[in-house]
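One structure, pasted below without further comment.
A single protein chain has been omitted from the complex, and every remaining protein chain is retained in its original position.
Up next is chain A:
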Amino acid sequence: MSQVEKRAGLLRRTSSSKKPLKEKVVLMYDEIFKEDPAKNNPRFWDELFLMKVNLEYLESKLESVDGEEVQRIQDNINSLFHHCVQALGEEHQIKVVNALQTLCALFRGVHQKNKSASGFDIINMLMGFDKAEQRMKDLMERLDSLLCGDGSESLKSLCLKLLLCLVTVTDNISQNTILEYVMINSIFEAILQILSDVSSRGQHGYDAVVLLALLVNYRKYESVNPYIVKLSIVDDEPTLDGMGMVVHQALTEYNRQYKDKEEENQGGFFSTLTSMVGSMFIADADEKLSVQTNEAILLALYEAVHLNRNFITVLAQVHVYFSLLWFYLCVCCTVMNNPELPLDPNLQTSNLLITFLKYASIVMQDTKDEHRLNSARLCLIILTCIAEDQYADAFLHDDNMNFRVNLHRMPMRHRKKAVDKNIPSRPLVCAVLDLMVEFIVTHMMKDFPMDLYLRCVQIIHKLLCYQKKCRIRLHYTWRELWSALINLLKFLLSNETTLLAKHNIFHLALLVVNLFNMFITYGDTFLPTSNSYDELYYEIVRMHQVFDNLYCMVLRVSTNTGQWKEAASKVTHALVNVRAIINHFNPKIESYAAVNHISQLSEEQVLEVVRSNYDTLTLKLQDGLDQFERYSEQPKEAAFFKELVRSISLNVRKNVSLNTLSQDVLLKEFSTIS
């Protein structure tokens, strides 16, 4: 990102009001860069923080300082930093505000200047090595007390902005050495406090959650990050709930925006046409932006789900938008005769998981864009974590917790847009499976998202394992899943050559075939009806050509020597039962047709043949069908998360710089107070 552009952005607001005369504060800044300012004016620092900060100037000044000058003015900058930190403790709130903003500028300016410099140089320039530890300790303590105190909300907000600014000054968060001090002097408790309180959550929850998500990702894989440790043991329900609420609200907002846009576009044939044409030219910057901002929230959700087992309960926590008056609270006050709150009978109860699933269904629709691809991947990773958690599985499968989940489905040529209204109310796992099926059906394209497919199939596998072990007979239309999986195999076969150039398609094929093996060998433990087992066989027999072709293909590859030999031979072994079924029933069906002189058997007739011929079929029990590899972030996903955090950092930095600095309102607030 070019500095010019950025500065232009920063200057935009004030450029119009630029005066020929230099402001006093600018003069004072200039002084700092010349000599020890306090030498001539002992009250210099007091006065400085009474001035309205000119961030742009200070930042550009810092950036423009060249190598030798740095050495010369380092003491002055150290001193500025020192006085900023001290000013945070002032009672005069204007001073606090100005000090916070000055610190922002300091961090940013110094980093801008020294992009290539090591973190230690930066620390030295800002605080001086010998004093750095003490300075940062003071800073973090001041920030902590500001965040936890009952001071102004805008002040708190500014503190969070400063922290966000500090956390995102480098592109790669792990290279931000200053954060080492943030690790030592934890502000985790302050963040939690913000999240646990209803009113502060509403105002600062988003920033707090994003900050937490970023801090957790600091040197995640290299060292012990105290934020990871602390986040993983939080068990305070209100706090976790608060965190869930923030994520829930952000995702809900996104879903709502998307829906509005969608409805806008559905005005009629003409409008769809125009919007289609229009969208070819106008990159929808706004929408992209909202997707990006949600990556940070999604990351927060991931970290919470992945690290904190207690957070899983929050997923299912139903949000009803009213508060129960309750006896603990009202013992000492007279809330007893609260009037009953008005109720909207059409209010659909929702929970974080439902909102997340809806969000995922939107994001997954289009994975061409890098950000959306990342979001989709992260969604699938979160779902993987959820599918592995036993408590989450328990409520996903809870027969008593039925919900209608309106997933977004991509409009496609060959199918009509599903009528939303008639979705039955079902256990949540049905929605997860629907989402997976939907993904499988809609992403068979040249630029094949192999990674997403693998995750998708694994999620299904994990859910099946749970059902098998707990003997949960889910009333789900498994047929849709079967046919989606068979179509996927078909796609892999027909695009074998192009796909093989980039991916190991045999691994995916193996997973898919093993899903069928799960149904074939363990169907008795989780299928809902005996008919569904017959239908499974029907579906396999009906689509036998796909399996035959697959077998031919993998056999061919496995007999040749090549890099895929091993992988392909695994698939051949996995196919043994499917082939046994096909080879067993096909002749039976043919002879049935011949005997009864029917050219085309009806489904019912085939099922009849299937039912009467089970007994002569022997299957081989395969090993480890109900075993799966547990999700682990390291080492497989580390690269992905590094990149993701980098892009989130950039994004947050951009947003912070745009929003933070317009603190006119804030200043007004304090000037009236004081």
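Assume a residue touches a chain if its C-beta (ideal position, glycine included) is under 8 Å from a C-beta of that chain, and two chains touch if they have at least 3 such contacts; residues count from 1.
Following the convention adopted for this analysis, contacts and distances are computed from a predicted model.
One chain of this complex is left out of the view, and of "DNA replication licensing factor MCM4", "Phosphatidylinositol 4-kinase beta", "Integrator complex subunit 11" or "Ubiquinone biosynthesis protein", the protein name its UniProt record gives is "Phosphatidylinositol 4-kinase beta".
From the options A:Phe49, A:Phe188 or A:Phe395, the residue with contact to the unseen chain in the full assembly is A:Phe395. From the options A:Phe81, A:Phe506 or A:Tyr533, the residue with contact to the unseen chain in the full assembly is A:Tyr533. Checked against the full complex, the one of A:Ser425, A:Ser494, A:Gln563 or A:Asn583 touching the unshown chain is A:Ser425.
Those residues of chain A that touch the chain absent from the view are 232-233, 235, 237, 309-310, 312-313, 317-320, 324-328, 330-334, 336, 340, 343, 345, 349, 388-391, 393-395, 398-403, 424-425, 462, 465-466, 468-471, 473, 475, 520-525, 527, 529-530, 533-534, 581, 611, 614-621, 623-627, 630.
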